[in-house]
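Here it is, the structure, as structure tokens.
Note that this complex is displayed minus one protein chain, with the remaining chains in position.
Labels run A, B and C following the written order; every chain starts at residue 1.
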Amino acid sequence: MNFAFSEEQTMMADVVRELLARECGSAALRGQMSAACSFDRERWRKLLELGLSGVLVPEDAGGLGLGGADFVQIAEACGHACLPEPLVDHAGVVLPLLADCEGETARAALTQSLETGALIALAHPQTPWIVAANAASAFVLPGPDGLRLVRSEEVRRVQQAGIDPLRQLFTVSGEPAAGALIAAPGAMAALLARAAERGAVFTAAELVGLAQACVDLAVAYAGERRQFGRPIGANQAIKHHLASAQVKIEFARPVVHAAAALMPALPEGVPQSVESRARVSHALLAAGEAATLAARTTLQVHGAMGYSWEVDVHLYLKRALSLTQRWGGPEHHRQRIAERILSAPLGPDRLFPQVAKVTGTTPMKRTA
Amino acid sequence: MNFAFSEEQTMMADVVRELLARECGSAALRGQMSAACSFDRERWRKLLELGLSGVLVPEDAGGLGLGGADFVQIAEACGHACLPEPLVDHAGVVLPLLADCEGETARAALTQSLETGALIALAHPQTPWIVAANAASAFVLPGPDGLRLVRSEEVRRVQQAGIDPLRQLFTVSGEPAAGALIAAPGAMAALLARAAERGAVFTAAELVGLAQACVDLAVAYAGERRQFGRPIGANQAIKHHLASAQVKIEFARPVVHAAAALMPALPEGVPQSVESRARVSHALLAAGEAATLAARTTLQVHGAMGYSWEVDVHLYLKRALSLTQRWGGPEHHRQRIAERILSAPLGPDRLFPQVAKVTGTTPMKRTA
Amino acid sequence: MVDLRYTDEQQAFRAEVRDWMAANVPAEPLPSFDGGRAGFEAHRDWEARLNDGRWGMVTWPEAYGGRGLDLIRWLIFEEEYYAAGAPLRVNQNGIFLLGPTLMEYGSEEQKARFLPPMATGEEIWAQAWSEPQAGSDLAAVRARAVRDGDSYLLSGHKIWSSRAVMADWAFGLFRTDPASERHKGLSLILFPLDAQGVSRQAIAQINGEAGFAELFLDEVRVPIGNRVGADGEGWRICMATAGFERGLMLRSPARFQMTARRLVELYEANRETCTAAQRDAVAEAWMAAEAYALSIYATASRLIAGGSIGAEASLNKIFWSEMDIKMHETALAILGARAELLPTAPAAGDVGRWLDGYLFSLAGPIYAGTNEIQRNIIAERLLGLPRG
Partner (left out) sequence: MVDLRYTDEQQAFRAEVRDWMAANVPAEPLPSFDGGRAGFEAHRDWEARLNDGRWGMVTWPEAYGGRGLDLIRWLIFEEEYYAAGAPLRVNQNGIFLLGPTLMEYGSEEQKARFLPPMATGEEIWAQAWSEPQAGSDLAAVRARAVRDGDSYLLSGHKIWSSRAVMADWAFGLFRTDPASERHKGLSLILFPLDAQGVSRQAIAQINGEAGFAELFLDEVRVPIGNRVGADGEGWRICMATAGFERGLMLRSPARFQMTARRLVELYEANRETCTAAQRDAVAEAWMAAEAYALSIYATASRLIAGGSIGAEASLNKIFWSEMDIKMHETALAILGARAELLPTAPAAGDVGRWLDGYLFSLAGPIYAGTNEIQRNIIAERLLGLPRG
């Protein structure tokens, strides 16, 4: 039992953080925004050069064969930087899904993407709007005869104007027989379910990173901005708002980290027990609440300044709004929590799902 | 349209307030508490000498024939003083119910109570614990053959130890044929329903008064108690907690007042439309939330002092806990609100239920 | 004496408003007045049309185009106004804030000069309170008015001036006594936005619209007759104006009651996917809007009976601003994945203007004095807690 990241795990995230600090600062984001481009190929290239797209891909498929605990801090860094490019989806969800598929087509596409950095996007029923679909080279599309991999020339993309000015959203559809089948209907359900678990966990990580970025922005502003002859951050009201936001973050982050640790390198290992699924849902709910509170708090701390376009506060606020409704949205995940607490054993020894298998000399009174 | 109290209305409440300030101060309450007596006959006599028991009883039944708007500030004053005696139930619910009954028995009991001050209590299904039943001379008990008036010698009283140290609670039951029938089963349902509307409204008023008393206590303490070289009330955190509690109170009070104005002197006038019932439920919900927040806030402002038995804070906290679950409890009333908004017309012209009858040259789009 | 029934006259008045609105409210919503010149001018035209019907501000005296009605009639008017889906008031800084201020503190000349074109919409007003270093701390105003014969020369830097991108006139606080500090030595002065020396810089809000401007004033010459009230009396007048803003006028309850009604309709339209928690949230929203309306009716009755409104205005501001956000959050939760779509998105369906309304609602706890400032006011002036 060790719930501390290794130096390697943290170092990898630090490298991403540093790259994003250089390549994804406020000025870069604003340039990108005015160009109405949510996909900066140069930045994408630099990110992938770090090997990020293969973190969760098994070694025999050409990846690093690492697990969710290795990727989660990277996803947090993406959220903290308000990264427009869908790196978290691509490396956290789509490539692992391809690795999870049997057959040559999926493997070839995976290999090609790992080599060239080609963006592949997934049209998942729980996340109807696809980020930067205009930059994707191929799409994984569910259909009546199973999961298909369709090249971008063969799909219809419809832009869906959304609130996040850094991300262009699309719906994507293809002809029923377009592209190549990569999973039969039976396998598809399991593949999409696993993708949803991964998507929820790493979106939760993005939200935690974003929440922390909001508090960081507000703390910096509150230390500088002066009213009534002193920094506004000297006011207890400001302090207590920010302390409350930080409390929310601190008790979301370990949940996200624990949920990420459930996502192993081997794709088939993504657990589907009611207890594991509840941990994932808990992560997304807690992170969403932390991000919403932190974004609202930083807006309030910034006052009128925060309400203006020229300050970055609104970028985070809008990203939070966008991310919290992905992967089924809060009500779906609350439902999964209710299922868990009303059907599976409860108690301190159920914190880590594998415990029950090993211990239990005197069983808990409650039975599932 | 006038939503301001008249001088007479306010003056009557002021007289009650002054009497309670004299007779129901902290020392009196503590004396009563150590005597484990929740009914001070002398205080009761003085209160009734003001004519309070007849406020809502029609003139032809020996009362003042006034309405809910005349009684609501009196009920607030009782809540503010944390009055142990069940004056609000007696004068606000039970005597109006007796006036509402046909037949001699009820009328005779009413007349006698108005003359002698005898406490009569009601065992209402929505409020199972009867306050100070040991001091009541008679009980109104629902039964399979209708509503019966039963003398205290003929009932079984079982004390139900509760959290409010100023009020002794009881369940009360009688033999099926004990006492005298005052309403047939058909009439009983309507009588009990009206009693519940009155009970909810005036309990809401008690809660608003109680909430204000909590803020008043906390403001006084925060102005006196010094830490870090200044009164603790100079801290923004304390200020903002109390301001938030006051906001809750200010937007509960007019709801309670409007709901009270729906309770006219004529008993049969108690409205039963879904809109009126929602206003009553809204009053109880809003007042309950205000009282809970205010009680919790005053405890927090008082710190360890507030957590001690010797300071009055806990008396209000416990009374709030007791009152909020009466008359069906919050979930029951939330249900009534939902019924109202999903079945009756909505919009600014529906604020006062009688409006729709009169206006309407171009009907609102929405229909019930 | 509490009597919550409308009189026959009040009912007749309601019917009259309802009829006029039915005949006059534009069938299609006007484009936003902060979104560009066309929307701004369409709203100006609407102001003129309202004025033609003598509906511009029913509480104003008849002499200035009003009807001299009491606050209960004003509330009835507002109820019918919002129920009819009538446009937002582009001249709200004028008719709700400066108008009442001029009637209380202005000279006869000022009333005659400024109120009629305000009523007709000929002159649209912006406010110019804040400065970069004077936001919550409004008394830190540095912009100055230097006396030069019969004129003032106005110089300084104003910010967050709502409507100032396209408005005709503005009112603001200026330091008329250069040696003064804090809230002393300030005066309230009116100035035309097309005057020599005024330059305006639009500020885009988080919804992308330029609802604010920065104003750079460089020796803008205005006659001393443009000062409202006495020299140095600006702070006191400004506080009274802020009371109007936070209190009754700017946020009439009907607007929120209509939002609550739309929210119930949204819930009903999406009932199959809604949870019980969302139903409860919708019910909360409706209750909040009703509570706000009842409270304003009580305040209006009190004012009619000779009462006044002071720190209570701060209670209102906190309540409506928090309510407004919650209502919109509830709507977005019901919309689920569609919440983030703009109405122009093909998949948006019936998302309506909830997202826009949400962004707008987020300004509520900030403008006209942040809710933190309002809580200080309540604690210190209403509850009597010691100053910090």
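Basically, a contact is a pair of C-beta atoms (placed from the backbone, for glycine too) under 8 Å apart; a residue touches a chain by one contact, two chains touch by 3 or more.
This one's a predicted model, so the numbers in the text were calculated from it and none came from an experiment.
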Neighbouring displayed chains - absent chain, whole complex: A, B, C
Of the residues A:109, A:238, A:291 or A:317, I need the one that contacts the missing chain. A:238
Full-complex contact with the absent chain, from B:6, B:105 or B:171: B:171
Chain not shown: contacting residue from A:19, A:215, A:291 or A:304: A:215
Touching residue (missing chain; options A:20, A:69, A:138 or A:293): A:69
Please identify, in ascending order, the residues of chain C that touch the omitted chain? 275-277, 280
In the complete complex, the non-displayed chain touches which residues of chain A? 1-6, 8-9, 69, 215, 219, 222-223, 230-231, 233-236, 238-240, 242-244, 246-247, 250-255, 257-258, 261, 279, 282, 285-286, 334, 337-338, 341-342, 346-349, 351-352, 354-355, 358-359, 361-362, 364, 366
Missing-partner contacts on chain B, residue numbers: 127-129, 158-164, 169, 171, 226-228, 232, 235, 237-238, 296, 299-300, 303-304, 306-310, 313-314, 317-318, 321-322, 325-326, 329-331, 334
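Please note the rule applied: only the chains that are shown with their structure count from here on.
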Chain B and chain C: spacing of chain centres that average the CA atoms, whole Å: 38
For chain C, residues contacting two or more additional chains: 372, 375
Contacts with 2+ other chains: residues of chain A: 235, 237
